[in-house]
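Reading through the structure tokens given below for one structure.
Removed: one protein chain of the complex. Kept in place: all other protein chains.
Moving on, here comes subunit A:
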Amino acid sequence: MAAPESGDGNNGAARMVTLISSDNTRFEVEAAAASLSQTLQLTILDGGGGGGDGIPLPNVDSATLSKVLEYCIKHAPAAANGGAPNATAVDRAELERFDNEFVNIDQSVLYSLIMAAHNLEIEGLQSLVAKKVADMIKGKSPMEIRRTLGFPDPTPEEQAEMNAHMLEYGWAYE
């Protein structure tokens, strides 16, 4: 039961929604920013998240959520302009600088961010983190990648498969 005054409060101040992280921290953000998440968008359109209700996000902890919202708030104005076709070059450069800075983070934070972007389906953030991970693994050998991404050591069987593959793809290691 959403309170009517919050659900239809589309006049005056921007509508706010409340998001609740897995550790029960409440975040109040503009609906426009939260709507960058495809997952949340429908709920918000239906009038959810207003008033005292809040939208629970059991997969996202508060540290990650605040990081995600930082991104959303920064990108919401541009997204509201329909992908910002008329944004000035300065605005775009500023966003780019922000993005670069934004993913310059510890790998465990990055991982949480990837999962959150994925679960919340925030398209811009998804491609931003994907690009970051791609940059991280570029030029590395398979073993280095396993180490970078924290895979367990290969079993003998896996090691044999890897060796066989390296033989087949010798040219890719040149």
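Just so we're on the same page, a residue touches a chain if its C-beta (ideal position, glycine included) is under 8 Å from a C-beta of that chain, and two chains touch if they have at least 3 such contacts; residues count from 1.
Note that in this section contacts and distances are computed from a predicted model.
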item	value
Protein that the absent chain corresponds to, by UniProt name, given "Anaphase-promoting complex subunit 2", "MICOS complex subunit MIC10", "F-box domain-containing protein" or "3' exoribonuclease family, domain 1-domain-containing protein"	"F-box domain-containing protein"
Hidden partner chain, touching residue among A:Ala31, A:Leu57 or A:Leu95	A:Leu57
Residue ranges of subunit A at the interface with the undisplayed chain	38-39, 41-42, 57-59, 106-108, 110-111, 114-115, 118-121, 123, 126-127, 129-131, 133-134, 137-139, 141-142, 145-146, 148-152, 154, 158, 161-162, 165-166, 169, 171-173
